Structures are given as structure tokens and as C-alpha cells.
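The other protein chains are all here in position, but one chain of the complex has been omitted.
Coming up: subunit A.
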Amino acid sequence: MRRRLHRSATLVAAATAGALLLGACGAGGRDDDGGDGDGGGGDGGGASAPGVTEDSIKIGAHFPLTGVAAPGYSEIPTGAKAYFDYVNAQGGIYGRQIEYVVRDDGYNPTNTSSVTNELVLEEEIFAMVGGLGTPTHSAVVDFLNDEGVPDFFVSSGSLQWGDDPSAYPYTFGWQTDYEIEGKIIGQYVAENMPDAKVGLFLQDDDFGDDAEKGVRQFLDDQVVAAERYTSGNTDVGPQIAKLQASGADMVLSFNTPSYTALSQLVALKLGYEPQWFYTNVGSDADLVGSLLSRFSEGAVEGGSSSLDGVLTTEYIPGVDQPDDPWVQLWQKVWDEHGEKGELTNYRVYGMSHAYAFVQALQAAGEDLTRDGIVEAMEEIGADLEGPQLAPFRYSGDSHLGISGMRIVEIKDGAGEDLTPVLVTDIGDAEITEDDSGQDGDAPPESGVPEAP
């Protein structure tokens, strides 16, 4: 009985302290004073922001662990977790262990709102890291910024995470955005296949719209048809038939992996054989191959070779490059801290953005605050070296992530380089060859980024 009383007293004390801390942050605004002085109650002391104690940092993320978007995407947090565990095993960041809380939103924006509320208000996470999806994350980006929660490395290439930092000062993109992917693909096709009749196969949302904007900057007069599919409607027959009828002999597809498989199936049915060019998002050869692998009578090549000859892009090294020093690090991390199963490109994606978040924590310094980490990222983000093939674009004016990618052709499930890494920015920015040397770098010996 006494023990129970004691425990509840501690709880009350902790809750009070938490409330005071939150209050201090709210009132203290953007200064660095959040949380000192009044932290005399329950927990460790020395905590400088919600979710941060002397020896731990709690961060959260929302991912589709179930539902139609789960294949592939549900593996991303397992990769990120393996990397955070790896860092923790090496002593953490400034002595703090990273505690990573993942919630399932099933790719449903309503769920995203409720799990984000839980993460921010009940779990009291310090930051959101890698929350996945354009429609899903759109539902919580205002809330996170109103609460002043750092919202790092959204797992989506939509422009809205970074093109206007004054609107969302706490949000940062990470992967190469869809518009510059469209630009780079558009320029490549215009230069190398000037006679191609180009058809566009687009997801009917920001994803397709941003990409189309980029592509049309270079290819407008070559585009003979632009077809949109609605995510969720698996009958894409009419759209592909229309592309076929338009005479397109080159199809640029901006779609998710399931729709890569569906479009390939429909093309077989229609006897339509254009040159396919899939976005990085939709071109995971292993995943698409596993979906296509079992159609009978050898109509479809099984396994990862099913996408042979297809063009796509890449902005981080993947499992098809086992000799890349980054991939070797990821393999080591996965062997030591991963769950069951193989290292996949989705897990590599998770580890890659986890690496960038560890860099951000290092840069923010020992006295970790929410505003501090945002400022640090704006200051040094563009110089960070990591697995990404091209530098980040982070600054006070832009929170957009990786600035470029290269174009590859898939052969036996692996990408074969067709271009060097090309970098650019949104709008009219020119496309140039990257001279940062990031595609040739290697991780530090320890596998944990060093403090800048």
C-alpha cells in the first residue's frame, strides 16, 4: 500500500514537472531557456526539452505498418530502429540513448492525426523523425509546427515539407523531391531520346503533379499523353490503353510499387511494350519482382529480373551495391541489431535517414533543445556528408532534402549508371553535375557520424 502511494506521488510529481516543462517551452518561445530551473521535481534533471533527459532522447514516427501501403514501407522503421540501436550500443549521443517510438497509421490521415497526438502529448517525444506519406503527414504538419515539435526528414518527396520554411519552420524534407526528379528525368529524355513520344502515368495527387511539373519543363512538346490513376483503384487498364493509343513509346511513371506491378501486368495484357521509366519510389526491383513472380506460364519473369531494361533513378546506394561502403555499414548494422529478415532497400532508406538524424543531434550539441536542432540543421545541413549521393539543400530559405540523383538502368535487379549524379533545385534552377564527391564518400570507421 505504501509503495503504491509512493509510486503515485512520484507520478504526480513527474506529471507536474512535465507540465511545467511544457509551459516553460511554450512561454519561452524560441530562446534556449526551455526547462532549466523548474525541473526540480521527478525526473533526472538536466532535461532541456520535452522528451530529453540526461540519458535519453525520445523520438517518434508514424508509418503504415498495416494496410495497402504497408508492403515495403513497413520495413523502413525497422531499418531506422536498427541504426538507432547501433548508435545506442556505441554510447548514444552525448551520453543519451535514443528511444524510438513507432506508431501504425495504416496510411490513413485520420489515424495519423490521432497517433501523432499520442506521440506528442502522451509520449512527449522530442521530435518526429521520418513520418511517412504525403496525405498522411499533411494531416499533422500544422499541429507539429504549432507545437514547435521538430519534424525531421518526412518520408515523402512532396515539395511542401521544405519549399517555404517560414510556413513550416520545424519541418524538413529528406529524399529528393518529386519535382527535381521530374526535371532530371525530363532533361535526360529530352537530350538522349529527342524522338521519343512520351506518355506520363501519374498518381493523381501531389506526387504526380510535382513530377509532371518537373518533366514538362524539358519535355512539354514530346509528351503525347498524361494519364492519372487513383490510388486504391487497381484497374489501370483504361489508363494504359489510352497511353498505348496515344502512340507513346516511352512511359514515365510516377507511382508506388504496387502500381508498377499492376501497370506491367496490364501492359502484358494489352501487348504494349514501351520503354518504361519508373520513379525511384516505384522501382524497387525486389518488391515488384516478388509481386510479379508468380504469374503462370512464364508470362512474367520471376524475381528481381522482372524489371530488366527499365530505367529509374537513385539517390542513396541500395542493396544491389554490396560493395558500397555505406551498404557494408548497413549490412553490419542489420546483422548486429536488425530483426528477422534480409536487409532491403526500404531498411536502407530507414537507416539512411536515421543517420542524418543522428548528425542533426550531434550538430545541435549537448544542450539539446527543439529550436536548437532546427537552427543547427539550417546552419550546417548543406555540408553534411552521408549515404546520400548528393548534398542536402538545408538552409534558412529551404528545408528541402537531397539535391539530386542519378539515372540508372535496371539489369539483373541492380542499377547500372547511365549518368553521373545530377543536382538541381526546384523552379528554374539549372541541372548540373554534382561536384561534392558525396557519391564516392564512405562512412566513418565507427559507423556513427562525428560531431561537427
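We take it that contacts are C-beta pairs under 8 Å (C-beta built on N, C-alpha and C of every residue); 3 or more make two chains touch, one makes a residue touch a chain; residues count from 1.
Quick note on the criterion: contacts and distances are computed from a predicted model.
Engineer: The complex lacks one chain in this depiction; which UniProt name from "3-isopropylmalate dehydratase small subunit", "TonB-linked outer membrane protein, SusC/RagA family", "Branched-chain amino acid ABC transporter permease" or "Xanthine dehydrogenase family protein subunit M" does that chain carry?
Structural biologist: "Branched-chain amino acid ABC transporter permease"
Engineer: Check each of A:Y229, A:F254, A:Y349 or A:Y394 against the chain that is not shown and name the one that touches it.
Structural biologist: In the complete complex, the chain left out is touched by residue A:Y229.
Engineer: Which of these touches the unseen chain: A:A82, A:I180, A:L291 or A:V310?
Structural biologist: A:L291
Engineer: Using the document's definition of touch, tell me which of A:L268, A:I380 or A:I431 contacts the absent chain.
Structural biologist: Answering carefully, the residue with contact to the hidden chain is A:L268.
Engineer: Where the complex has a chain not shown, which of A:G237, A:P325, A:G365 or A:P420 is the residue touching it?
Structural biologist: Checking the options A:G237, A:P325, A:G365 or A:P420, the one contacting the hidden chain is A:G237.
Engineer: Could you pull out which residues of subunit A are in touch with the chain that's been left out?
Structural biologist: That gives, for subunit A, the contact residues 66-68, 70-71, 204, 228-230, 232-239, 241-242, 244-245, 258, 261-262, 265, 268-272, 290-297, 299-300.
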